[in-house]
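Up next, subunit A:
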Amino acid sequence: MSRGAAAPVLAPAPAQPAGERPGMRPAHDLAIEGVSRTFSVRGTPFQALDRVSLQAQPGSFTALIGPSGCGKSTILRLALGLDRPDAGRILIGGVEPREAARRGDTGVAFQDPALLPWRSVAGNIALPLDVLGRSRRAAAARIADLIALVGLCGFEHALPAELSGGMRQRVAIARALVTEPAVLFLDEPFGALDQILRRQMTVELQRIWLENRPTTLFVTHGIDEAVFLADRVVVMHSRPGRIAEIVPVEFPRPRAPTLLSDPAFHRLSDRVAAALHGGTGAP
Partner candidate 1 sequence: ATPLAFQASWINDAEFAGYYVALDKGWYAEAGLDLTYLPGGPDVIPESAIAAGKADLTLTTPDTTVQAITDQGARFKIIGAQYQKNPLGVVSLAGKPIRTPQDLVGKTLAVPPVNTTSVEAMLALNGIDKAKVAIVPYQYDPTPLIKGEIDASVDFVTNVPYTIKTQGGQEAVSFLLYDVGFTIFNDTVVVTEDVLKTKRKELVAFLGASRRGWVENLKDPAAYPPQFKDSHFKGTGRSIDNEVFYNAAQKPLIETPKGIFSMSEEDIDKTIEALGRVGIKARKDMFDTSLLAELG
Partner candidate 2 sequence: MTPARRLAAGAAALLAWEVAGRFGLVADGALPAPSAILARFWLDRADYPAHVLATVESAFAGFVLGNAVAIAAGLLFALSPAASRLARGVNIALFALPPIAVVPVLVLCLPGTAPRIVLAALGCYFPVMTATVLGLAQADPRAVDLVRAYGGGAGAVLRLVRWRSALPVVLASLRVAAPNAVLGAILAEFGGGGRSGLGAYLIGSLGRADPARLWGIGLAATAIAGLAYGLFAVLAARATGATRAVTIAAEATDAGERSAPPAWRVPLALGSLLLPFALWAGLVSGFDLPPLIAKTPLAVLDYLALGPTAPAAQARLIEALLQTLPLALAGLVAGLAVALTLALLGEVLPGLARLLMPLALVSQTMPLVALTPLLVLLLGRGVAVTLAITVSVTFFPAFVAIAQGLALVPRAALDLPRAYGAPWWKEIGLVALPAALPHLFAAARLGAPRALLGVMIAEWLATGRGLGNLLNQARGRLDYGMIWSVALISVLVSVALYQGVLWIERRTARRLGAG
């Protein structure tokens, strides 16, 4: 995937160089500082997040793993400015989430693909460009690349109603990547994919990530995926949602698929699993 020349570099220079290639969109840091969020579930308060703090360096890859309902998606929504914390704050590259979003620094694939039913596959992938006022034409090649990447060649013009569940999710992945964001949020992007495709997409995601090194927050239920991709795996526990442990992952990059059968990899995976098991499990 080549960088579109048209994409403006709006973000201020990062504190630390984000990647290798010159002229790239610099990644931003992500700072989650003491964030709490309490919802009201049918009238009774429910604390979804309890003083969650997390610093992500520019160009880092953070995997977020935790039991269902522990607040992973809530963190993402807060970091995107779709919701406001009751306490604490979130800064992306030093600015408020909504401001960062407006600058086009963020990209996201939600847990629910939520495609616009009236837009084709290509049109859905182009949506963030339309929001940001960037040229679709300039991005045409990138869109085509992304469609190929997620294995949807031939379905460019299909409408969401004509796709399978996994195909819709893949559209959402492509959409998250189309703006080449400086900060990337992925909420279980591979949940509806078969294992082969999942593995394939994991490897592809690493490749793409290495190109631009966006600061990435990757929510997943796959421990191996998390360990394979991330600089560190943040393990959450629930009730209230909180960070239980942060497991650093120090394998050199690029990581080859063979890493998946490396004993060191398994040891780390087991450590993550153990950290997870320490939690209360599902609510």
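The rule is simple: a contact is a pair of C-beta atoms (placed from the backbone, for glycine too) under 8 Å apart; a residue touches a chain by one contact, two chains touch by 3 or more; residues count from 1.
In picking the candidates, the idea was that all candidates are chains of the complex that A comes from, given by their letters.
Small disclaimer: the values here were computed from a predicted structure and weren't measured.
As listed, 1 or 2 are all part of this complex, and the one touching subunit A is 2.
The residues of subunit A lying in touch with candidate 2 in their complex are 42, 77, 80-82, 98-104, 106, 108, 110, 112, 114-118, 127-128, 130-132, 159-161, 168, 179.
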